[in-house]
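Working notes, beginning with the structure itself.
The other protein chains are all here in position, but one chain of the complex has been omitted.
Letters A and B mark the chains as written, and numbering starts fresh at 1 in each.
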Amino acid sequence: MPEIGLNHFLVLSAILFSLGLFGIMTRRNAVVVLMGVELILNAANLNLVAFSKFNGTMSGVMFSMFGIILAAAEAAVALAIVLNIYARFKTVDIGEIDTMRE
Amino acid sequence: MTDLLQLPLLLSLTLGERLALMGVVLFVLLTSVAYTVYAERKIAAAIQNRIGPNRVGFDLIPQLGFLKGLAGLGQPIADVLKLLFKEDVVPSASNGFYHLLAPMISLFAALTTIAVVPVAAGLVIADVDIGVLYILAITSLGVYGLTLAGWASNSKYSLLGGLRSSAQMISYEIAMGLSVVSVVVIADSLSMTKIVESQTANPLYWNCFRNFLGFICFVVASFAECNRAPFDLPEAEQELVGGYNTEYGSMKFALFFLAEYANMIVASTVIATLFLGGYQVPFWSDAPWWLQVGAFVTKTLFMMFVFIWVRWTIPRFKYNQLMDLGWRKLLPLALFNLLLIAMGVLIFEA
Partner (left out) sequence: METVSFILFSFLGALVMVGSIGTVWSRNPVTSALFLVLNFFALGGIYLLLEAQFIAVVQVIVYAGAIMVLFLFTIMLLNLDDEQALKEKFDLQKGFGILLGGVLLVEVLYILGLKINLPQKSTTLTPVEIGEAKNIGRELITNFLFPFEIVSILLLLAVVGAIVLAKKNFSPNT
């Protein structure tokens, strides 16, 4: 059995990040796009915690905590915006919300 | 790399002993649920000047003939049998998998919380360093069961019940968390065992006296988290038929029922541990373990009685009153209490 090093966690985090990006690019439901953003934030957090452990400093853990707090703030505001978009356009399809284009 | 097995466990119970303890605790919890229902019906009857269940005895079994005078004690067994033999109706428009998943999540959240609660000195399934946070984390997952049940049933009453439960539980979690923080500040630790030890055997040092406001906040918030009256809006019978469990029957309903009462019992054990001195026997700091278990059970039973008592005396809140109580009264009160406790700790322990 191979020993688990820093790279294992970084690879996992890279996969998470790519999947999150894929979600943001392809999904048309605004709520699911926000979920993709959460995946990307989690990838960053995983990196920070892994660095913290293998580097022996507190900074990574501290910043991942700030990351979690930011994610909470982001979710609250973003979901309020989604509610407003729905009230106005009666849809959360981000492809349909294009009044700025006209 | 990580030595996971030595990471969170502080005490010297072996793995086998832990598993045995887990079996015993789960068995006691699940059987006591049935008799909690019986106790609730009896106490409710006493409060409302009725008689309550008094018919089902053990007459069918001749060997138990000596229990004849205790008619009514067979009621829970009869109820369980009735639920088991009922037809499992799944609404055709419902989402089958989530319809099944929801009661499982509810029961899972109710039963796993007990793992970090110490029953006596050293007798705990898993003495995690961050036991209090573990409890907050698991209780915050219970909301998925109710919300999913409301959504998967595809019925408007269920959906309203599910929405109400998610809003209610998120709101009261904040007050709950803040009152837990005040306990942690006093005990200077997040471990349940250390919190119990910090309360000593002198009842005056128990957190329900030292941290009175926190005690009130926590008890009210846990009533709300358990969806018990006066906070049973997610299943308000008069307006929502049955709320999130309208479309449930048979064993799935029994699972929700089990989860609700298991939640109540577990909440009582947590209150007893955090605020009533846990397993501490008054004025006897090194009591034998069976006496400590006895003290713990007595305190838990007392809190369960309070749960039932409140349910049958206080009428249900309206939804706006519920939100008002949670955000405008409990939250500032819990914050004020935290400030008070922090100042007290600074003054007395410096």
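In this section, a contact is a pair of C-beta atoms (placed from the backbone, for glycine too) under 8 Å apart; a residue touches a chain by one contact, two chains touch by 3 or more.
Please read all numbers here as calculations on a predicted model, not as lab measurements.
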| item | value |
| --- | --- |
| Touch residues of chain B, complete complex, unshown partner | 1-5, 7-8, 98, 129-130, 133-134, 136-137, 140-141, 143-144, 147-148, 150-151, 159, 162-163, 166-167, 169-170, 173, 190 |
| In chain A, positions touching the absent partner | 1-4, 6-12, 14-29, 31-32, 34-36, 38-39, 42, 45-46, 49-58, 61-62, 64-66, 68-77, 79-84, 86-88, 91-93, 95 |
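Definition applied: only the chains that are shown with their structure count from here on.
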| item | value |
| --- | --- |
| Centre-of-Cα separation between chain B and chain A, whole angstrom | 34 |
